[in-house]
Each structure stands twice: as C-alpha cells, then as structure tokens.
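Every protein chain of the complex appears in place save one, which is left out.
Labels run A, B, C and D following the written order; every chain starts at residue 1.
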Amino acid sequence: MKETPLSNCERRFLLRAVQERKRLDGRQCYDYRNVRISFGADYGCCIVELGKTRVLGQVSCELVPPKPNRATEGILFFNLELSPMAAPAFEPGRQSELLVKLNRLIERCLRNSKCIDTESLCVVAGEKVWQIRVDLHLLNHDGNIIDAASIAGIVALCHFRRPDVSVQGEEVTVYTPEERDPVPLSIHHMPVCVSFAFFQQGTYLLVDPSEREERVMDGLLVIAMNKHREICTIQSSGGIMLLKDQVLRCSKITAVKVAEITELIQKALENDQKVRKEGGKFGFAESIPNQKITAFKMERAAVDTKDVEEQAEEIITKADPPSEVFTKPILHTRGTAQIGEGIENAWGDLEESEREEAAEEEGETDATAFECQKMEMEDTSIMNETEKDEPIVLSDSEEEEVVILEPQDTPKKTRTQTNLKQENTSKKTFNKKRKKKRATH
Amino acid sequence: MPLDHRRLRGPEESQPPEVWAAAAGAGGAAAAEEEEAAAAAAAEEARDPCALRPLFARAGLLSQAEGSAYVELGGGTKVLCAAWGPREAAAEPGGGAAAGGRLVCEFRRAPFAGRGPRAAAGREAEREAAAALREALEPAVRLARYPRARLAVSALLLQDGGSALAAAVSAAALALADAGVEMYDLAVGCALCRPPGAAAAWLLQPSEPEERRAAARLTVALLPSLNQVSGLLGGGQGGPPDSWAQALRLGLDGCHRLYPVLRQSLLRAARRRAAPSTA
Amino acid sequence: MATAEEEEDGGGGGGCCLRPFSCEQGLLSRPDGSAAFIQGDTSVLAGLYGPGEVKGSKELPDQAALEVLLRPKVGLPAVTPRLGRGGGAQREQLIRRTCEAVLLGALHPRTAVTLVLQVLSDIGSLLSCCLNAACLGLLDAGLPLASLFCGVTCALRPDGRLLLDPTARQEQEARAVLTFAIDSADGKVLAATAKGSCSAEELQQCLAAAQRAAATIFRFYRDSLRRKYSKW
Amino acid sequence: MASVVLSEAEKLYIVHGVQEDLRVDGRGCEDYRCAEVETDVVSNTSGSARAKLGHTDILVGVKAEMGTPKLEKPDEGYLEFFVDCSANATPEFEGRGGEELGTEIANTLYRIFSSESCVDLKSLCINPREHCWVLYVDVLLLECGGNLFDAISIAVKAALFNTRIPKVRVLEDEEGSKEIELSDDPYDCIRLNVDEVPCVVTLSKIGYRHVVDATLQEEACSLASLLISVTSKGALTCMKKVGKGSLDPESIFEMMETGKRVGKSLHTSLQKILDEEESLGTTRQKVGFLG
C-alpha cells in the first residue's frame, strides 16, 4: 500500500505552525516526547515507546568462530527492520534507502562507539566467541525512528544476559540458566541518538520530530552522545547548511536530553531487576495499563474438561468404521505399479531406463507368443545396437507405435502396431503392453 | 548473511560419500574407481563415435502446460520441458517494443540430477544453460508474429546422463511446437565431445562419464529443414579449425538423423490431442 | 521458571487451566486496527491495514486480498527458524486461510488487507496466541466478519492427560501438541495442526477440550469489547 | 547489451558496404580497429591493463589472493571472473541493468579459460589441499563501442601478462604444522606464462559476409555472430554463437578459418606490444587515464 500523500494545505499548515513555534502535539520546540520502556519476559527483550513511535528490541547470542583478523573479539550484529506493521508503505524484506541509512547509523552509534566490550565476549581465542545479535523492529512509525531504535538497542543490550560458559582444556561448556545465572554484557557507556529537524534552510529547529514534521522538514541532524557528553556519531542529512553555532547548540541540547534519557533507562532497568529478584510479575502483560478501557485482563481460567472422553467416544462410535480395501495394486513392470482406476493421466511413462531393462530381459528370455510382434521390434533394436552402425530410436506411446530409424540412405520404416490397443477401450488397458505382460507373469 | 531462508536447510556443509571413498586412499575404493575408469575407457574404444544413443521423445504430456515435451536419452538423460505463450509482456526496460515477442527461457537442474555432490552445479550454470537455450531457440520461433508478447519455456533436467543441453534444446523446441507457437522449424540439439589425447576422434552424444573426461565439448543446435545452425556452444582444449569443423559436421549429421523422431512424436501428440475432440 | 511449575499443579486436577489472558486493542497509531494479545508470557502484536489499495498482481476481482505476515522476533522470517520458534510460511498460510474463512471479503472486492503479526515473546502456545491476536486485530479494524475465531493449543502429556494452553516447556515434554482454530458460531474447527502423533480418540478429546476452552476465550473477547465500547 | 537503433536505410548502407568489402570507417572485412593497450595502470592490483578498441574501453585488474583449492582439484589454483558493467559505459547499465550482460561475459570467460592448458594453474598451488592462489580478474567496462568480447579478452590477456604474484615458501616445523612465509623482496615474484591464453575473435555475419571487430552500428545490422577464442598457435578453444539469428553451416566453416587467421595475427601484434612495453621497464611514461 502506498503512503497517503501529504496535501499542500497540510504542508502549509505544518510549516506555518513551525514558524509560529507551535507543534501539533502541544510540545515546545526543544521538548522530547515521553519515553516509555517496558521489558519482556525474556532477557534482552524490550519495547521502547517514544510518543507513538514504538520499537521492539531483542538481543540474542550464539557461539561462532571469530573473524580471522579479530581472533579475540566477539561479534556484534545489528539489524533494524521496518516492519510493514509500522506504516503501510513499508514492504517486507525490501532494503530501502531509508532502512540502509538507519542501519548504518545504528551501527555507528552502538558498534563503532565501542560501548560494548567485545573482548569480553571471547570464549576461546581464534575458535569460539559470542556473536551478539540485536534485532530491532519498528512497530509503529510516528517519526524519529532513529532515536527510538538507538534507545531500544542500548536498553536491550543492557537488559540482556548471556549464558555462562566455562572452558576446560578444549571443552566448552555452556550452562543453562538453571545451572548458572546468566551474565550481563559488559557495557562501557550508553550512547543515545537525538534528532533535530530543521526547517526553512535551518531557520527553525525542532527536537524529536514527529512523522508529520519529518515529512515537511528540510534537513535532519542526528547526534549520538553518552552521558559523559562524548559525541559518538554525528550526521546531518537532507542537504541543509548549518552554522557552527547551530551545531553547538544542538550538541548542548543533546547533552541535556541524553542525561534525562540515560537516567530513565537506568531507572527502568533497576525496576525490572528488582521485580525479577523479588519474584514479582514481569513481562509485557504487566506493562499493559489497567486503567485503559481498550485493555482487558483475565486471570487464570479453569476449563472443565471432565467429560471430553465421553464426547470423543460418542463421535467415534457414530462414525462409520473404516471400510475394507477392495483395490488391488497392479504391477506394470519392475518398479512400477498402480492402484485405482480413476481418470487416466496424460503422461506416458517416464522410464526409458526401465524400458530398456525390460527389453534386455525379454531379449534373453523367450518371447511369449502373443507379444511376438513386439518382440520382433525388440530384437531388431538389440541387434541394431550391437551392430553399432545405425542409430536406433525407440519410441513409445499408447498406440504402441514403434519407429525404427534406419540409416539415412535407406527409407525409413515405420511399423505400427495398432488395433489391439485401440479396440480395447477399457480403462484397464495401460499404456504399455509390455507391462501388462509382466503383470501376468 | 545472504542465506536462503525460504528452503529448509541442512547442515552447513556436507560431502557426498564418493569423496570419502576417494579419501580412503589406497583402500579398495580408489582401486574401484580406477577399475571403473578402465572399464569406461574400454567401452569408449568399443564405441562407434557416430552412434546415436536411443532417444525417446514424447510431446504434450503435461496437463497444466500449454505445450510440453519429455526427452530421454539412452544414457539416462531425462529432460522435461514446458512452454507457454504468448502472454502479455511487462514493458521492456530498453523500450524495444517494436522488435517482436520475447522468448524467456528457464533451465533448472534437479538437485539429484548429477552424480557428484548435490549442490555442484549452481545458479550460474543454470543461467548459462538458459541463455544457451534461448540462443538456440530464438531463430526457430517466429517472434515477429508476437509483438509485445512473451513466450516462456522452462526446462527441468531430472537426470544428467550426458548431452543434457542438447536434449533440453530438442525438448524445448518440441514443447514450443506443442504449444502451437508459430515456428520456422524445430530446433534439434546434439552434443559431441573429444576425449583427451591428440588423435582422439569426436564422439557423438557423449554419456556423462565421457563428458566428464572430455578435453573438449560442443553442443550444436540445428534447424534441419532450413539447414541453419541456430546454436553453437563449445570449448575446451584447443584444436585446429579442421577438427572443430569435423565435429560440427558430425553434430549436424546427428541432428538430421534425430529430426524424424522428434517430428514423429509431435505428430503423435497432435493426433492424440485431436482424438478426444472428434470422438 | 516458577510459573511453569505452578501451572502444572494447577492442571493436576481433573480440569485444565488457561494461563492469564490480557489484551489491548488500538494501541498503535498507524495501523487501521491493532491488538496485543498476551497468554501467560506469550505475547503477539497484530497490526492491520486495509481495506486499501491493492497491487496489480495481487488484486482479486471478487474479494479482498488478504496478506498475512508473521514476523519472528529474531532474524528473518524463515521456514524453520533456528532461534525462536515463530515464523514459517506454513503458519502464515494457516492464519491467512483462517481469517479468510471468517472475513466477509466479498464486501470489499479489489482491495488489499494486510495483517502483520509480530511475535513479542514466545513461551508456548504461540500459534494460538497469533490467532487470537489476529482476530482481535480484525475486530479492532472494524472489518466485517461472519464469525469470530480463537486459537487453542492442547498438549498431550506422555501419561495421556490433556493440557490446555501449554507453556514452552510443557510443549517440549508433550507427546503431541495440537492447535485448533475454533469458530464462534457453532464451535466448529476452522483450522487444525499438530506436532507429534496421536490416536483418533485423543484427537477428538483434544478437540472437545479446545471447544470448551474456546467458550471461555470468546467470553474474554466479549468482555474486553464490552469494556472498550462502555463509554460510547 | 549496449546497442544503437538504426534506420532501415542506415542498415542497408552498412550491409551494402560490407558486401563490397568496404566498411563505414574504411576498414576491410578482416581489419581490426586501432587498438591501444597499456599495462600496469592500477597500482594496487597484482596486474592490470586497459585496452581501447575504437570506442570500446576496458579496464582489467587482477588481484591475487590466498585461498583454499577446490575439492576436486586439490593441487591447482583457480581464476575468478567478475564483470562490472559500469553505468558510465551506458545509462542502460544503471542499477541492475548491466547484471545480465555481466554474467554472460563472465560465463564466457570461464568457458574460455576452462581449458587446462591456457594458464598453468598448478603453478598457483602453494600446498595441495590447503593453500593456493586465487586470481580475481575484475573486468570493468568503461565504454561500449562494439565488439566487447574481443576487447575484454585482449585486456585480460594483457593484465595476466602483467600479473606478478609474490613468491611464498611453505615452512614445515617438527610437529608437522605448516607456516607460510612471504618473500621479503617485492620483486621476487612469479609471472604467468600467457602464451596459451586465447584471444576472442567475434565474427559478425552481415549480409552474406562476415566482418571482424564490428562497431556498434555494424552489430545492429548483424543477426548472428560467431565468437571464437583462438590461441597464439591458431588452435580454437571455444566457439559460441551469439545473437538472435542462425548461421548456415558453410559460413561457420569459413568463419572459423577467418577467425584463426585473424586471431593469430592479433596475438602476434599484442605480444609485440606487450614485450615492447615490458622492455621499457620503469622508464616508461605512463599514460594512465588522462592520456
């Protein structure tokens, strides 16, 4: 489905609002939307909501051989998917320009910033390392995908626990969560992206643009920073020219926002950990707000299954018992048999090799009388083959036509065996007479 | 990670048992292989280079395709072909609309078609064969009669017992004719190969082991009644033009000899098709 | 996990239990209909677009073309994903055909309806959770339906006892796991699929149990809808 | 394939000209256009060459990398071909437009080099079953002015001639573990013997005659052509019919003879140029891409 285009008056309305420093959702220019983080029951699973934009993050791990040039480092793999759920224009499996750009940004923000200690992911140098895979799915697109995705990525990584391993000699043992508590990843710092949308060649600036605002913006500046005010990546796109002051101002705003978001992330993580430790309820079910009328919950419900046996019994006794088998398989030839006399198929049969086998066999054994004509052909063909001079072309069909191709100089002989078959119109005549004979053996 | 996620996957890598038989070194397996080679060589000597292998052809056997044909060669080569057309063609990117119809060829090898490892011949080989198939068929089809249309041929190699491409050309031509596509002539394919050795003579319709050992191979496609060569694809150890010319002559002669059989099968298919409607 | 054992105790009596259910409808702003469905710790998010513009090749002259995409949490959709046990064209096909059976597609010919199911977490009975999310998604989008349907997963323990709505571990231990889609009109079977082998008697028993459970689930549907529309 | 559209009158003009052994650019039917070849044009490859044939402009780079030999041939290295149809050559190649042509050319190159004698693959083996040299031959089409295959084969041959593979030694210590040592001297390297590397001669059938080295315009007038690869000794290693049309057998025989004749002289002049260039050594003035 195509994206609904933005009408001119909508566009004008939005731009005018920006000029008047108003935003559709009532925010100020520098306001960030609410960030909500919820965790799944699995480790490394979270949903981040940035206003209405929603991203699902899941981290998983696998033991793999390391890359040859980095024998002592684990591998980080990021994959952001724009699920068709997020917006009608997203097609599954398509590598759109936007997707490639976002994936690169995520990689630069989370991998190239070296926020994860990859050396600690090494199990046996040069042989086995952990590959950490971060899957991010955009579930609802309401602008500023990159910020939401970067938060989801780092939150999922912080939340994730990998199985504990021990190495004894060459043996690598991976422990289940029951045997040993899984271990968290070692994370140096938490980079978070903050996006700025520019309008009117950089005259106006909005933090955390919504989807509508993104559609009318002129350019975008993304800054990834951690709470130590270290810039991890910075990228401007859209072809706007920015003044030095503007970039500096943006980085200052970023520092403030990142501090807030980092605090929120840490609080959320602590909360989840506390609940898990205390054996309380956790998972997505708990994150559904109770007061919303669109949400509904039901406690464990018992289902009465006492008399299912009787009910099943009843159905089975009522049903007819399986009937006895009447059809008898008919063997055409070695390796070919048939049951049923339903409709015939248009196929002859495929098996030249089997035909040849049969031919050889019949060449050896005595021909039965009623197949003498057939045999004649068989003999000639074998004879010819031994003579090696003439090409022999055996062909076959329901009408049992036999074409023997003689050398070019002699006229072509076509012998046709007819009648027998054609008169016999019963469905039981199978397209091979020879087969019939074999069946009677 | 460009993995094929639409098929069920097995282990990362696997080898055919033959590899291990060879790896056993001086064991019985290697000896057996040599034996086999010797036997094959002996058979080669006994073989008449001009002999054609038995060919079985049948047209019009698939219920779903507009035209279809099955060709089997004595050595076990089995090719099934289906043809459709004409269909409305998607606009060609080049915009060459006036040039007439397009012939779209597909060639697939069943994974179990070959003797060696299962995944030996990859997509590339299939695509090359498909291109060769198109080259060989295009001159036979009156494409000018089908402007802005698309004709489709797809060939499936079920078992490769040598001369597979040649069999596919014959089968595809039969299938097109069976589909009622207007053609100038049938295209008949024939393969040849030259065993290693300086004085070796070209062999007509080689079997799979012969092909494997061959120093040079050639596949020709001929439109017999027009006496025009529609396809030619060959390569290998160099030889003087005379040797190749001789091969070509031999191959063309082979095509001429196969032609009547293909015509016969087409006639039969037509007769079979006509029978139910008259009855 | 503590919950798993608890459940086993709960199911130990003659009766069977469904895990706690919860759902939320209309939680996404972009799709025309959306719903999250949570069974125990298994949860699936459904988002639905349509009826809308259809691509030429998929267009059907007499009804809406339904497309179902089931997206696993980890990796790409695959026939048999190695990690996570979502995905699979077969499941997509099953869900699509089940929805098609109840969707009155003839009312919206030459349109497309796209249903995307995102697995959020899979701790057993995933397919039935997908079916339930799909049905609530259809409901939330306000598409005309002939009837409702729900998914019920039923496991047969090695000792032959029945278990409804099993967890992942119970599924693993089970001899056979059967999943049914039951329609709300007369409790008939819309879809059925099984892992493992069982006898015809066992199949009928599971089916009967699933039909009972379906009644409970439909009540849950009704109550949640009643709540949703309580302020209208 | 990159092509031009000609009017009927233009075609007729070309066909009639060919009939008279007089081509639009003044050549005879068996004449090549002026060819320019320069080797060692890309410094970060093991060998490279650029060939210009009229308006056809080809750049070939050969990169030697260490790899594992193929299972069925444990004591040989191998060649890998990749053809990039740059959108610079013609706008048709933009996006995936050039892919089909690229694979077709690569397949043809594989076929030409499938013959065992053409490059000594055994010399590329470092130690059997474990290490060998893989030569990645990358062909880049810079401009298409007809007769791509011939120009590519000339450029490939020149690039292979120019290729220098560093010498390596296999050291074996007492425990049987092997180590590979790269020679310290950058000039200590293997050269390939390219005597047997064939060149492609494409003969295009125009009217009743055939021409070599057809321009784009001439290609538009030809229904079918025969692609022949010829070694310097005049042996044919590969034959392929290309194009929508068919050929009659007699003309194929003629074309093969012509191909052999033309191919032999092509080899002689190419080898002469390559040797000349080689003899200049480092004193040679590089032309590169600005020439």
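By our rule, contacts are C-beta pairs under 8 Å (C-beta built on N, C-alpha and C of every residue); 3 or more make two chains touch, one makes a residue touch a chain.
In this section, contacts and distances are computed from a predicted model.
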Quiz item: Given the options "General transcription and DNA repair factor IIH subunit TFB4", "DNA replication complex GINS protein SLD5", "Exoribonuclease phosphorolytic domain-containing protein" or "Ribosomal RNA-processing protein 43", which would UniProt use as the protein name of the unshown chain?
Solution: "Ribosomal RNA-processing protein 43"
Quiz item: Who does the absent chain touch among those shown?
Solution: A, B, C
Quiz item: Taking the entire complex into account, which one of C:L27, C:V44, C:A64 or C:C99 touches the absent chain?
Solution: C:C99
Exercise. Check each of B:C50, B:L73, B:A113 or B:A131 against the chain that is not shown and name the one that touches it.
Key: B:A113
Self-check item: Candidates A:N69, A:Q168 or A:T327 - the one touching the absent chain
Solution: A:T327
Exercise. Return the single residue from B:F56, B:W84 or B:W244 that touches the missing chain.
Key: B:W84
Quiz item: Residue-wise, where is subunit B in contact with the chain that is not depicted?
Solution: 4, 6-11, 13-21, 23-24, 27-29, 32, 62-65, 76, 78, 80-82, 84, 106, 108, 110-115, 117-118, 152, 154-156, 158-161
Quiz item: Considering the entire assembly, which residues of subunit A contact the chain that has been omitted?
Solution: 312, 315-316, 318-325, 327-329, 331-347, 349-351, 353-354
Exercise. For the chain that got dropped from the picture, name the residues of subunit C it touches.
Key: 79-80, 88-90, 92-101, 176, 178, 181, 183, 185-186, 188-200, 203-204, 207-208, 211
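By definition in this document, only the chains that are shown with their structure count from here on.
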Quiz item: Counting C-beta pairs in contact, which comes out ahead: B-D or A-C?
Solution: A-C
Quiz prompt | Distance between chain centroids, defined by C-alpha means - subunit A, subunit C (Å) | solution = 19
Quiz prompt | Centroid distance [mean C-alpha coordinates] between subunit D and subunit A, Å | solution = 41
Practice problem: Could you grab the centroid distance between subunit B and subunit D? Build each centroid from C-alpha atoms only and quote it in angstrom. | Solution: 28
Practice problem: Going through subunit D residue by residue, note those that touch at least 2 other chains and give them in order. | Solution: none
Self-check item: Residue list for subunit B, restricted to those that touch at least two other chains
Solution: none
Quiz prompt | subunit A partner contacts - residues on subunit C that touch it in the complex | solution = 2, 10, 14-31, 34, 36, 38, 40-41, 43, 45, 47, 49-50, 52-53, 69, 71, 73-77, 83-84, 112, 114, 116, 118, 120-121, 123, 162, 164, 200-209, 212-213, 216, 220, 223-224, 227-228, 230-231
Self-check item: For the subunit D and subunit B complex, residues of the former touching the latter
Solution: 71, 92, 97, 103-104, 107, 111-112, 114-117, 196, 198, 224, 226, 229, 231, 233-249, 252-253, 256-257, 259-260
Quiz item: What residues of subunit A sit close enough to touch subunit C in their complex?
Solution: 1-2, 40-42, 45, 47, 52, 54, 56, 58, 60, 62, 79, 81, 83-88, 92-93, 133, 135, 137, 139-142, 279, 283-285, 288, 292-306, 308-309, 311-313, 315-316
